[in-house]
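Then we have chain A:
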Amino acid sequence: MDDILRVEGLTKRFGGNEVLGGIDLAVQTGEVVCVIGPSGSGKSTFLRCINLLETPTGGRVLFHGQDVTQLPASVLHAKVGMVFQQFNLFNNMTALQNCVAGQVRVLRRSRAQSVEKAMFYLERVGMLPFRDARPAQLSGGQKQRAAIARALCMDPEVLLFDEPTSALDPEMVDEVLSVIRTLKDGGLTMLIVTHEMAFARDAADRVVFMDAGRVVEDAPPQKLFTAPENPRTQAFLARTMRG
Partner candidate 1 sequence: MPQSFFGWIEFLLRQYGGLFLTGAATTLLIALVGTAAGFAIGLLVAVVRTIPLRKDAPAVKRALLAAAKGLLTAYVEVFRGTPMIVQAMVVYYGASQYLGLNIPAMGAAFLVVSVNTGAYMAEIVRGGILSVDAGQKEAATAVGMTHWQAMTVVVLPQAIRNILPSVANEFVVNIKDSSVLNVISVTEVFFMSKSAAGTYYRYFEVFFITAVIYFALTFTFTRLLRLLEKKLSGSASYTVYGSQSSHRAEIEVPVDPGKGGRDG
Partner candidate 2 sequence: MSTPGEPTRGCEPGGKGEPPKRVRGRRGRVGRREKMPATVTARAVERYRFRRRKAAGAGAPAAETFVKEDGNMRRLFALTLAALLALTALAGAETFKVGMECNYAPFNWTQTEASEFAVPIAAGGFADGYDVQVARKVAEGLGMELEIVKTEWDGLPVALTSGKIDAIIAGMSPTEERMVTIDFTDPYYVSDLVIVVMKDGPYAGAKSLADFTGARITGQLNTLHYDIIDEIPGVQKQTALESFTAMIVALAAGRIDGYISERPGAISAMMSNPEFSYVAFEEGQGFNSPPILVSVGLQKGSPLKDQINAILADIDEAARARMMEDAIARQPLSE
């Protein structure tokens, strides 16, 4: 399998502050990679550099071997979708319209086609009954599922998840995680920043531990969670997996 996504020497500075100090990562098609680490380790910034919501200061990101900065923005964003921690559904539209907007405007699909696709994905995430509701009328879990549907409607090859369940009440975390699991079963490549260790252990093909802007350890979950090599990984896991 080819590297669908490859990050080489990615650095990012904000003013005098170096947030990412050189990240190297390769993701295969169909892989699910979970990124874990303490807050402030640069996980979100890393994710946002991949789809150019932040501009890297150094290094490069390759999608199918092509530098992402050379790709047209609409192509990049359709192929590399993103799901946000705060959901960021378009508040002035219903769930259905949220899913349709990107298709019509960016991919230039016909409205009929877009609606059909939107209904399909909304059903897949279990949000079809609420297609006419506005975000203000939905619960957090419902909003996140709708956001996932919105990203899926663009037919992405890679989906980036920026702490998708961090803003949810505990009882809604599972409904979103189960949606993500079904996506994995469908063979979608995913890069997920998360604090849900149990989910990472079960669903990930690989887990990457980041700290202070660098990749500290990168291993399959069975290995990383049971026998971490790096002492910093050990310290982090000890803190978070208490109890």
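Operating definition for what follows: a residue touches a chain if its C-beta (ideal position, glycine included) is under 8 Å from a C-beta of that chain, and two chains touch if they have at least 3 such contacts; residues count from 1.
Picked so that all candidates are chains of the complex that A comes from, given by their letters.
None of the values given here were measured: they were computed from a predicted structure.
**Q** Check 1 or 2 against chain A and report the one that touches it in the complex.
**A** Answer for chain A among the listed options: 1.
**Q** Hey, which residues of chain A end up touching candidate 1 in the complex?
**A** 51, 53, 55, 69, 73-78, 81-82, 84, 86, 88-92, 94, 101-102, 105-107, 128-141, 143, 147, 150-151, 154, 167-169, 172
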